[in-house]
Every structure is written in structure tokens, then in C-alpha cells.
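I'd like to ask you about the structure that follows.
Removed from the display is one protein chain of the complex; every other protein chain stays in position.
Should a chain be cited, it is by its letter among A, B and C, assigned in written order, with residues numbered from 1 in that chain.
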Amino acid sequence: MSAVETPAPAPKKTNRLGFEIIQYRGGKTTLCAGCGHNAITERIIEACFEMDVQPWQVAKMSGIGCSSKTPAYFLGQSHGFNGVHGRAAATATGALLANKHLKCIVVSGDGDTASIGLGHFMHMLRRNPPLIYIIENNGVYGLTKGQFSATADVGSRLKSGTLNTLPPIDCCLIAIEMGATLVARSFSGDKKQLSVILKACLAHNGLAVVDVISPCTTFNDHDGSTKSYAYMKDHEEPIHELGWIPSYEDIHVEIEEGASQEVEMHDGSRLLIHKLEHDYDPTDKVRAIKYLHEASQRKEVLTGILYVDRGKQTLIEQLRLVGQPLATLPERLTRPPREALEKIMDEYR
Amino acid sequence: MSAVETPAPAPKKTNRLGFEIIQYRGGKTTLCAGCGHNAITERIIEACFEMDVQPWQVAKMSGIGCSSKTPAYFLGQSHGFNGVHGRAAATATGALLANKHLKCIVVSGDGDTASIGLGHFMHMLRRNPPLIYIIENNGVYGLTKGQFSATADVGSRLKSGTLNTLPPIDCCLIAIEMGATLVARSFSGDKKQLSVILKACLAHNGLAVVDVISPCTTFNDHDGSTKSYAYMKDHEEPIHELGWIPSYEDIHVEIEEGASQEVEMHDGSRLLIHKLEHDYDPTDKVRAIKYLHEASQRKEVLTGILYVDRGKQTLIEQLRLVGQPLATLPERLTRPPREALEKIMDEYR
Amino acid sequence: MSASPLALAGDAPVSTQRVVNDFSIQVATANGSGSQTANTVLMRSIFQMGVPVSGKNLFPSNIAGLPTWFTIRANHKGYIGRKKEYDFLVAMNPETAREDVEKLQPGGAAVYDEPLGLDKLRQDVVFYPVPFDKLAGPVCPEAKLRKLVRNMIYDGVVAHLLGIDFDEMRKALVKQFGPKKQKAAELNWGAVLAGKEYAEKNLPKRDRFFIEPMNKTQGKIIIDGNTAAALGCIFAGVTVLTWYPITPSSSLAEPLISYLERLRVDKESGEATFAVIQAEDELAAVGMAIGAGWAGARAMTCTSGPGISLMSEFIGLAYYAEIPVVIIDVQRVGPSTGLPTRTMQGDTLKNAVVSHGDTLHPILFPCSPEECFSMAQDAFDLAELYQTPVFVNTDLDLGMNNWMADPFTYPEKPEVRGKVLTAEDLNRLGGFARYRDVDGDAIPYRTLPGTNHPAAGYFTRGTGHTETAAYSEREDDFINNMDRLARKFEGLLNHLPPDETSVNPRARVGLLCCGTSRYAMEESQDQLAQEKGLETSRLRVRAFPFGPAVEDFIDRHDRVYVIDQNRDGQLLSLLKLRLSAERVAKLRSVRYYGGLPLDARTVTEAIVAQEGI
Partner (left out) sequence: MSASPLALAGDAPVSTQRVVNDFSIQVATANGSGSQTANTVLMRSIFQMGVPVSGKNLFPSNIAGLPTWFTIRANHKGYIGRKKEYDFLVAMNPETAREDVEKLQPGGAAVYDEPLGLDKLRQDVVFYPVPFDKLAGPVCPEAKLRKLVRNMIYDGVVAHLLGIDFDEMRKALVKQFGPKKQKAAELNWGAVLAGKEYAEKNLPKRDRFFIEPMNKTQGKIIIDGNTAAALGCIFAGVTVLTWYPITPSSSLAEPLISYLERLRVDKESGEATFAVIQAEDELAAVGMAIGAGWAGARAMTCTSGPGISLMSEFIGLAYYAEIPVVIIDVQRVGPSTGLPTRTMQGDTLKNAVVSHGDTLHPILFPCSPEECFSMAQDAFDLAELYQTPVFVNTDLDLGMNNWMADPFTYPEKPEVRGKVLTAEDLNRLGGFARYRDVDGDAIPYRTLPGTNHPAAGYFTRGTGHTETAAYSEREDDFINNMDRLARKFEGLLNHLPPDETSVNPRARVGLLCCGTSRYAMEESQDQLAQEKGLETSRLRVRAFPFGPAVEDFIDRHDRVYVIDQNRDGQLLSLLKLRLSAERVAKLRSVRYYGGLPLDARTVTEAIVAQEGI
């Protein structure tokens, strides 16, 4: 028996907060039928439900695009902020500064993140804010009708026949290099893998970046596309099979020597990794980078948890913020006393 | 005898265009005494002189910063464009579109390129415009009085004692990954190496990125800085010694098996590489990336020509531009004939 | 339901008179259902019958599945502005059907998808149920295409009911599909015929609306403003386009690229006389265009409000360093992302002053495809002549809707390339000073990088500079240069397209607008005259800074209503900044900012209220 098959959880109606899954749903989607983004929305809903996420603690942040609309379609009870194109990294970081207890979920598109937002994305990576950053990657600008984005592969073609000649930006590679502490790639069609990955992100204390290949059925699901359902069926290469044991379940799992690995997450949950690519080690940065490069030269789309670093300080830790959210600190903590001003005035006299 | 010692060129007063070196000088510098940027300016002047660059074909482009001021201090006869902060990649690309024959030299700072301009820098890399992009890297914002830039190393300190906790952006690493076709790092204090590198850039047809560690004597040359003269003396690790044979010199050089290499540049000049790091191969992208990562973990600053790719299409080639600069095409080539309009009108009737 | 329109019941008595060539058809579908083709064919058929027509597509900011409306207005008098009311409904979208029927004018008619069962909703309307799915099956064996073909069926039904000529409809359809898609065209034509046959057999005419042939569209074309602007750029000799996708300006860039590829690539060598870059964002887009303009290209970008905001810093550089660049702003509803698929003139004031510090930019305001075509050319000429960014403020209504237009006339004047000194000029002159006012028009001379002359080089900067382009922080240098820039701006008045005026010597009241407000303004003039006996004059400004016609116009009238498609009266604001207080005192404001194309009734009502008539 494979080590990653966790005991199938009994189908439950409510989670440990007593919420039904419906409380994790949002408005009705206005995306196209078959859009990969909708599937990701479903996985987010499930993961939050199963991980007992308190909806009122969640801040959903996004930029502009079909993908960036999706926060309206999940966690309807949470606060959401659909800002401007390419700048969700900034608004999300800001929100966390104001309230470090927020569970911040950013949803962005490949155009949003890798084209207009690339600079902000990269600088966010350096800071390691504790949030989840999901890129719904379809290789095109869906909402503006299908122009190539910066993740489009060399040689891929638009429906109109237009050829992309520019090398793609690999958001995972960049994320690993620049300092994200959990980096994963998945495919909107891979329910099981994406679910575990999202759970791992929810359990992680640090910046978790997930690049999800998410076909755009309307503009980029044809032959010649490298972000189509068909292409992904042929080219997806999971580096491991993943299993998940929630923190509150006290289950012992047999780990098959060499091929398997158990990673304890910040919240005490355990991620079970059954290696398919035997020399892939998600804790070795340089090797992971090399591996990704080589795979992309082979035109393989590696999926799975590509990199984890559980030791690095988060932005919040670096800033040494007080326990209470800055947003609601009482005036007595934010306004220095009268004497402080008098002392300063004396210094300028 | 080392293979890289090229025959010392006879001291010449004029180059093959008949120009004296003074014709490659510019205005008097207004930078601080000892600023690394001034040394780079000198090297640019020499390289252009020695490579017989026609000053009137040069466009000097820059952003904003002490570094970005330097185009005023070299090639006084050339056109220069000191634009806005962080956006020289855009203005330079635009200038090349208008006139593909321009020899475009961009001078930027680390703040300009790696902080505010990072997105543009990276997207320029993908396009491979044939231009030279020099980053005068001092780890700080010189012109705004010494705040950390995004290339500052973790653990480096400002004079005031402030510690940098964010990981640095390695512009060379990014350049190699994103598609630049000649990537080099040097040190403003390393006259000989920087000279050869700049010559190689001038001979290269494609995007050449040079990251030059260039100490800021006023704000970042103290103990605790990793961009100081002293630090560079201790931590610079040239990967090879470089020699240069101009295209018009017909010299045969003994190449020492294994350790040396001769690379023919686009203009027919030859770059002589004597390897110091024996397993470094500047034509192997993935290995180069791995090597850079490992070196930086060892706190070594690798210098030399880190990567070359002479095969890739330039932006100009991708666009299949006509021979004559777009800027000066006659109207008969830019305005379609009367019949063309009539035909189109018929289609809308 | 009663069998004859005469028997219609309802609150208000409804006229049963025949209505010919003067009504609006509203087609309600869902986005992404492919109704665009059916609607265009319907509109074109009417147009080909010689009846003035306009079409407005009201679509949501998503890709598929949300409600979409297309309104075709046929009007024998030639009014082509939006009309609020519609008379003839095609109700295909279950989501909005009820509301769509409720908004129908009394005495109107509705073709609807039979399963929706709408006929009980109103008594004062004629209903025509059509079983679209049943009809579509036999016409289109391929289930995947049926959703699209369904729409063609309503074309057949409506054409039959309104008396539209089926020969014209066939022509329109064949044209729409183009020579390469004749098979698809035949499939669709089958659907039209299926609709026609169904209507012939099952839907006796009971409404009042008829299309009858006229000859008011002869020689005209139908085109959208964005394509027209794209063609303008082509014939202006654009050489560099750098852009970033954004609705509603992508549909300007995209046809422009197609035409460039069609007309400006050497058939043999495959070499292009242009460069296009889809940039990573708007900062890069305008930055590249500015770099290209600096180096001598006819360079442009196109965008919409959010893009302009991002371009602000760079635009200030181009103003101050005097670099030509054309910026076409296809305006949509702001602030922020606003209503990205709705129309507004929200950047009228904004673009004139965009960027920090003292900056002022010329703007052209096209109102029609013809002007999109001609003003795109003017913009390039002005940008190079004045070495400055030039805005073309069009809008979503103009850019993305189909408009009747006269065929565009080939440019008679050569491209204006401005004061560029060549190596020969420099030989003759010995040298030049980049920012010197040599000719007294405040426009300096420039050289292009790459000019083969030792005196050609100069240093461009966004910082203070002398006449010879040297760095300077001196007070006098700064002031002198800024004063020259101000004079240069005033000089534009000599070269901007003149305003369009129609003065009624008896009128005490004037109407003033820019761009697409024109259509509502003109129709409102007739409404005011006919309904209230109020005679009016009109002026449409075609450019900022405003020409002398504006002052003259104000002087000739007691009150002038300034019509703005924005909340803050931005055209009025610009007038306030430029005109004497005496003239400003005569100005009144009419504003609409709901995101739909402006309609005459809104203007009329605002004026009637303010006039107290």
C-alpha cells in the first residue's frame, strides 16, 4: 500500500467549527463554462472547509482578470478586495500589516502576476509575508480576450495562429529563487493534488505560492496551446503523490524507506510525500531550481510541492509586531504620552 | 605563458575612425570623489574608443540615480536620454525600434533596475533587444542618500547600523534565466576585466547585461557593507581571465587544452577565456545558474562573463524590421497607396 | 391574447398607426452566445435598404453567460444617437426576459423564445413566440453550433415581420462571414430561412413597425470607431505601436496590427516597415513609444483610463523633454476599474493636465469614424510638429459600436515630420541648440540619434536644462524654458482642427459638447425646437486648447449648455480654466454619467428643467 493513501475521511456534513460547506461558498460564478478557474474555486472551498478555516478571519485579495474575479465566488462571508490590475501583492501585504491574524488568500492571473505585476510579485517574495498566493495560470489574458501573457510558452499559438516567440516566466522558479517558503505547481484538473497542496498552504506560516495551470476554455484550449486540458494531460509530471493528515488526527503512517517522506507543517498537520521523481528534494533550493530548468527543457510540467522552507522568518516576525492587530490598537498604545512630546520639544528648543 | 595575455596594443592616439579618446569623453562628473561609477565611466570611454565605436551611432539611455547621471560624463557627442526612474529598459527598447542601427548603451543603478524597474528589466530580458545594459551596483540608493536597494545582501548594514534582512536580487542570475544572451559581472575596481567585458558587449549582437559592483564611497563603503572596496577585494572570485583580439587583428593564439577557450563574437572579434573555475561553462545555462547559486551561498562574488548565447534571435530579428531605420522611412513606405484605402472602404460598404 | 393590435389593452391608449423606419429594436441575449453576428447582419440589412441605422452593443465585463443587449435604431431622419426607449424586442435571455418586456414601449412588439412564456406579462404589447430550439435542430445537425445558429433564426423572423428585404439580408450575411467561411454562411442562411418560414406560417403581422427602402445610406460604410482610428494610424504612417491590452482599446490595437501585417509587410522579403510590441504594462507601453518618438518614429500607444493613470509619470517626461508621442484614450467608465464595458468622457479634464507639476497636453475629440480616421493622422502630425504628447480622446461608444460613415478620404497632405535637422542641415548651420526658440513659435529643433554628424548629439533629460540641453538648476533657465513651453502650447491653436459650429441667428441659447455627445446634442436641438419652441445653436469642440470659435460662440448667446458625459463636468472645467469669467458666467452644465451612450432625451430634459420651460 502506498504511504500517501491517508485513511479516507468519513464524509462529514460540518467541520470542526460546526460550519457546513455551503458557508464556504460564494456568489455564482460568471466565468465561462469549463474554465479551469472554476475548478480551483471549488478546491479552495473544500480546502477551507476541511481545514476548519474561520471565514471571518480570511481576507481574499485579487487584482484584475477572470481569475481575479473568483474571490467573489468562494467564502462569501469573508472580506474580499478586488483591487487594481497586478497589484494584489501590495494590497495583501498592506492588509497583513494592519492585521497579522488575517488568513490572506490572494488569487491572481498569469497576466496579473507575471506581466504587469511581476515587479511587485518578486518583491513580495523577498519579504515572505505569511499568505497564500494562487496564480490561475492559463497563458493568456482571459478577460481581455485571449492575448498572450508572460507565462505563454515559446512556440505556443493563439487561436488566430499568432505564435509566441518570447520565453515564458516560470513563477515557481522565481518564487523559489526569491524567497517564497512554500512553492507548488498544480493543474486545475488534478483535484486530489490541488486539494492537498491548498491544505498545506493553509497550514504553512509564510508565503505559499501556488501556480495552477488552469485552462481558458474560451481562448486557450485549442491545439497549439500549451495550457490546454489536452496538453496538460500529456505533459503533467507529478513529482510525488501527496497525502494529508490533519493536525488533530493521531494516525501513524508507514513510511516507505527512500521514496517517501513526512513533513510536519506549522499547524501540526502532516504532509505525506511519496516521491515519483526519486531525486527530487523539495527542501534543497539549488537542486529544485536545477530540476525545474531541466524539466522545462524536456517540456515537462512538473507538479507537486516543489519547495518548502519552514525555517525562514516571516515578514510579520521580521517586523516584530505586537500581538494585537495594529488596526485595532487602542489609542493609548499608538499615541505617545504628553511627556514624550514635551521632551521632544525641549530637544528642538 | 597564459593564453589570455593578448599582445599589448601599441599605445595609439587615434582609433581606426581617426578619433582621439577625448572625443569619447563627456561632461565633468558631478559624482563624489572615489565613486565606483566614475571608474565605470572611464572603462566605457576606453572600450568605445578601442572598439572604434562611431559616437554618432550611440544612444545613451538611463533612468534616475547617481549611476543614471553618468551618461552625461561619457561620449559627449552621442545622443543621450536620461528618462525617469527605473524605466530605461522601456525607452531604450523604444529607441531601438525606431532605429535598429543605434548602438544603445543603457546605464542604470541597482535601485533603478532591481527595485522600481525590476518588472521592466525582466520583460526586456525576455525580448533580447540588441543593446548593452550596465547596472552600476552599489547596494544602495546613492542619490537619495543611501537607503538599501534590492541588491543589498542579507546581513549587510547601513552606516546608521540598520540591518538588511531581505534576500538580494541577483541581476545576473535573473538575466541568465530570463533570456539575456551575454551576462557578465565585474567590479568597478577591476580595470582589465571590465574593459574586456565591455568590449565583448560592444561586439555582441543581442542583449548584454553587465552587473558591475561599484562602491558608493559616501554611503556604502564602510565595514558591514558587502559592496565596499574592501569587501570586494576579499570576496571577488573571477571565474576566468579574459583576453580580447579585435576583429581586424589576425593573431593566432595558443589555446591551452581544457582550461582555455576562444569565443568568436558577432563582429568577428575573439574573446579569450582562461578558466579559473574549471567546471564553469558560460554556454551552459542550467549549470551557470547552479554555479551562481552555490557561489552566493559561499559568499563569493563571481565575476567574469557568466553566460553567452550567440544563437538566439534578437528582438529586431523577431520583428523582421526593414533595413532602413523606421524613423527615417520615406512616406511612400509608411503610407499605403490610395488604392489600398479604397479597397478597404469597399470591404466596409 | 387578442388577435389584432387594434384590440390591445393597457393603461394608456396606444397609437396603432404604421411606424416606418423610425423605431428601435432591442435584442436581449447572453454574452458569448454569438449573437453579435446575427445582430450585425440584421443591422446591415436595414442599412443596405438605405435606412439610416445605428447599433449599440451593451455587454457585460465578462466573457460569457451574462446578459447582453444590442439595440438597432432605424431612423429616417438620420438620428443615430442612442434612444432610451425601444419598440421591438427579441427576448432570448431567460435571465432578463421579464425586465426586458417590462421596459418595452407601449404598443411595442416582442419576439421571444417560446419556453419563456412571456405573453402573459403585458397586454399592451404584441407577442410572437418562436420555438428556437425546435427550429434549430433540423437546420444544424451539429449540436455544438446550434447555440450560435439559433440566433440567426431570429434574424429570419424579424426580417419577415418588419419587411426587411431577404436579398439584402443574404448579402449582409455573406459579407459578414467573408469569402473564407462560405460554408458557415450557408449554414446560417439556412437558419434565417427557417425563421422566415416559421414566421410566414405561424406569426401573422400584428405590430405597427415596418422597414421600407430609402436612399439615405448610399455610398456609406459601416465601421466601428476603433477600426477607423486604426486605419487613421495606418495612413498616418505609424511606425511603432506599443500597447497593453485593455477594454475598450484592445479592439483598436488588434485591427491596427492586422492592417499593418496586411499592408506594411514586404510580400517578398517579409520585412516590416513597423514594429509592434505588446508591452508588459502601460508604463512600458508608453515608455517604449516615448523612446521611439525620441528616436524619430511615428510612435503611439492606445489605452483607457487606468492605463493613462499608470502612464502619468512618463507623460510628464515627454511633455517636459519635448518628445512626440500619440496616445489614444478610448474612454470607459471610471473612476478606477469602474464599468469597463460602458462608455464615458471621464478623462476630458484629466488628460489635459495629467502628470505632476505644470503640464498641459493637447487633446483631439473625434465624434465619428471619419474623425477617428482623420484625427489619428492629425495627432501624429501635431505630435511631431509640436514635439509633445498628443491625446486622442475617443470613447467606448464610438470605438466599439458600429457606425454609418462616409468612406474615408485619402490624406491629401504629406506627413508632417516637424523640425528635425539632418546631417546636411547641420553642415549648413554648423550646429544647433536643442531648446532654442529659433523661429519665434517656441518650437525648437531636434536631431535624431544616429544622425551622421558630430554636432547632432544632445542630451535629453527630465531635469532642468538650458537652451543647449545642458543640465541647469538655475532659476532663469527654468523659468525661460517653462515660459517657452507655455507659448508652444498656445501655438497649437494654429494647427488644431477647427471646431464645428452651427449658429442659428435667432437662438439665444447655445449647446456645446465634444465627441460622441454630438448625436444627442443635435437630436435634442430638434426636440427643443419642436416640443418647446426653443431655438438653439450648437458648437462641437474638436480639440483642446479651444479655438477662438468657442469665445465667439459664447459671445453670440445668452446661455450656453455644456454637455458632459461625466459627473464632474470635465469639459466645463476645461472651459473654466481657459475662458474669461464673463464668458464662464454664461455656461450651464448638462451631465450624464450612467455609462450608456448619451441620448437626446436626457439632454433635452436637463435643458428644459434649467430653462424652466
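We take it that a residue touches a chain if its C-beta (ideal position, glycine included) is under 8 Å from a C-beta of that chain, and two chains touch if they have at least 3 such contacts.
Please read all numbers here as calculations on a predicted model, not as lab measurements.
**Student:** Over the full complex, note down every shown chain the hidden chain is touching.
**Tutor:** Computed over the complete complex, the missing chain touches A, B, C.
**Student:** Which of C:Q377, C:N402, C:N566 or C:T604 sits in contact with the chain that's absent?
**Tutor:** Of these options, the touching residue for the absent chain is C:N566.
**Student:** Sort through B:G36, B:G94 or B:G142 and give me the one touching the missing partner chain.
**Tutor:** The one listed residue touching the chain not shown is B:G142.
**Student:** Of the listed residues A:A47, A:V84, A:I245 or A:A288, which contacts the missing chain in the full complex?
**Tutor:** Per the contact definition at the top, the residue touching the missing chain is A:V84.
**Student:** Residue-wise, where is subunit C in contact with the chain that is not depicted?
**Tutor:** Residues touching the hidden chain, for subunit C, are 60-61, 305-306, 308-310, 312-313, 316-317, 319-321, 333-342, 344, 346-347, 349-350, 353-360, 461-464, 473, 475-476, 478-479, 482-483, 486, 566-568, 570, 573, 576-577, 580-582, 584-585, 587, 593-596.
**Student:** For subunit A, which residues reach the chain that was dropped from this view?
**Tutor:** Interface with the chain not displayed, on the subunit A side: 27, 55-59, 61, 64, 71-72, 75-84, 87, 89-99, 101-102, 119-120, 123, 127, 319-323, 325-329, 331, 333-336, 338, 340-342, 344-345, 348-349.
**Student:** Tell me where the left-out chain touches subunit B, residue by residue.
**Tutor:** Counting over the whole complex, subunit B touches the hidden chain at residues 30-33, 64, 66, 69, 84-86, 115-116, 118, 141-145, 147-148, 150, 218.
The rule is simple: only the chains that are shown with their structure count from here on.
**Student:** Would you mind checking which chain's mean C-alpha position lies nearest the centre of all protein C-alpha atoms?
**Tutor:** Ranked by how close its C-alpha centre lies to the overall one, first comes C.
**Student:** Cα centroid separation between subunit B and subunit C, in whole Å?
**Tutor:** 45
**Student:** Roughly how far is subunit A from subunit C, going centre to centre by Cα mean, in whole Å?
**Tutor:** Taking the average C-alpha coordinate of subunit A and of subunit C, the gap between them is 40 Å.
**Student:** On subunit A, where are the residues touching two or more other chains?
**Tutor:** Where subunit A meets two or more other chains at a single residue, that happens at 115-116, 118, 150.
**Student:** Touching at least two other chains at once: which residues of subunit C meet that condition?
**Tutor:** Within subunit C, residues 280-281 contact more than one other chain.
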